[in-house]
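Okay, here's the structure, questions in a sec.
All protein chains but one are shown in place.
Then we have chain A:
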């Protein structure tokens, strides 16, 4: 990896006007398995690939419930993500107590971004090594935000982060125009199809690498929306949704290489 004389401190600029430590932290996000988020006019969905350390180990948790109307999916250092989870849950609880009303998603994301920003400037600290996709539903409808270690945050219609996120994003860019009026089931289907892009090797050499793709064991989906509390689908609960994507990908002309092999 590129190293520089100016990369040892979070608060030192390089002559090119960059702060390398922050950029390294953003790289950590790409090391984590992918998370995909998307939303319609009424619902927001997030999906993620849960890696397992070994055959015998459990799959790591990727999606965390923050409140009844809010969830995050993390890519990067999960340990850092859990710290943020604790913070977000606490902020939501506090808000509910003080204002007797659920936390607005935008307000929470700004607070989180501000917290991350502090860690890019204060000496003796390091930036969080985790990127989050935040989904939520509030007075202003469904939301999808991405937050990053740099303290930046973005509002999205659809977005993917983590390992091979670009493949998922390509899928989302192709299909996002249909999301607005999509049903919750369609949104989940799209999220899984996008997620599948990040684990599948689409080239012909894939036959030699063991690749199960998206399974009920290594995927997780969360949805929240109008008249729907946050629901997280894992394990057996995912099977019906996975059944929906098995054929549809090939039918739509996607992943032709894979389908030809079968």
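Assume contacts are C-beta pairs under 8 Å (C-beta built on N, C-alpha and C of every residue); 3 or more make two chains touch, one makes a residue touch a chain; residues count from 1.
In this section, contacts and distances are computed from a predicted model.
When the listed names "Proteasome subunit beta", "Winged helix DNA-binding domain-containing protein", "RBR-type E3 ubiquitin transferase" or "Binder of USO1 and GRH1 protein 1" are checked against UniProt, the chain not shown comes out as "Proteasome subunit beta". Screening A:139, A:177 or A:227 for touch with the missing chain picks out A:139.
Residue-wise, the contact with the chain that is not shown comes from A:101, picked out of A:101, A:178 or A:228. Those residues of chain A that touch the chain absent from the view are 97-101, 104, 106-107, 110, 139-140.
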